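Entry: subunit A
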Amino acid sequence: MTNSSSSTGMIEFRGVNKWFGTLNVLRDITLSVEPREVVVVCGPSGSGKSTLIRCINGLETIRDGDLVVDGQRLGDPATNMARLRTEIGFVFQSFNLYPHKTALENVTLAPIHVRKIPRAEAEKAGRELLAKVGLADKVNAYPAQLSGGQQQRVAIARCLGMRPKIMLFDEPTSALDPEMISEVLDVMVAVAEEGMTMMVVTHEMGFARKVAQRVVFMDAGAIVESGTPDEFFSHPKTDRSRAFLSKILRH
Partner candidate 1 sequence: AGTLDDITKRGELRVAVQTQGPPFSLVGAAGERTGSSVELAELMAKEMGVKITFLDFDWDGLIPALLSGKADLLVADMTPTLARAMKVAFTKPYMYTGSTVFTKADGKFKSTEDCKAKGTRIAVLLGATGEKEAKTAFPDAEIKSYKGGGPLLLDAVNNGQADCGVNDVSAVKGQSTAYPAGSFTIMPDMLSKEPLAFATRYDEQDLLIWMNLFLDQVSLDGRLQKNLDYWVNSDDWKKDH
Partner candidate 2 sequence: MIWQQLQSLAGSYPLALRGLGMTVMLSLISLVLGTLIGFGLGILRTGGNRLISSVIGAWVDLIRGTPFLVQIFLIFFILPELGIELDAFSAGIIALTNLAACFICEIVVAGIRSVPTGQVEAALASGLSRWQRMRQVVLPQAMRIVLPPLVGQYVLLIKDSSVVSAIGLTDLTRVGWLVVQRVPNGLLVFFLVGLGYFIVCYPLIMLARRLEQRIGAAHGEVQL
């Protein structure tokens, strides 16, 4: 905590900007996520949601502004990124399962090698997690042998298995059917209630209403609106969010 800041935020964006070539993909992002808070990020496709949460564990570098995670400033030479990342779980939009490892191995790899949990114990926990997301019978299947939704559930289990302080989910239920969505969300809710900090990119408004303390709405790289789910859904403040919400409700 050498470079801790005055704020108590678990994740602190202060005037963050990012460019891809000439595209200003994150514009002046200022956002503070408190410990134990659950934040839902939504917004149109291409608005920069994935980029936003990829910045938090340093998969993307930012051009200017400060980003402080768990008291440590990213980009600071004193920050041990590998250590920090063990405290941040991440579920990728495209899963990124390890193709050469079975479902169980995908889940236990980091616990065994990073957390140094004994193999037997890690495997027991891994099996339980996979069972929780409905994959008890696919423990030994390779990713290529799994359906899209099954792969996504392995990815979620892989993240949960690390028991990090912060969890970042990038559209974690996109490949799931409604039935499975609610089961997986239940697992996530249970985790959230254990006191984890979560940022979830999702358009599952049911989930947002149920567990989120805050909804952040992004458009064209900027945070357009941010508020409690109630505020956001019932009294959207900007035209942009009203338009977005009307589509959801209509549909």
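Behind the choice of candidates: all candidates are chains of the complex that A comes from, given by their letters.
Annotations for the structure displayed:
FYI, a contact is a pair of C-beta atoms (placed from the backbone, for glycine too) under 8 Å apart; a residue touches a chain by one contact, two chains touch by 3 or more; residues count from 1.
All of these numbers come straight from a predicted model, not from anything done at the bench.
Screening 1 or 2 for touch with subunit A: in this complex the touching candidate is 2. The touching residues of subunit A, when paired with candidate 2 in their complex, are 57-59, 82-90, 92, 94, 96-100, 109-110, 113-114, 142, 144-145, 158-159, 162.
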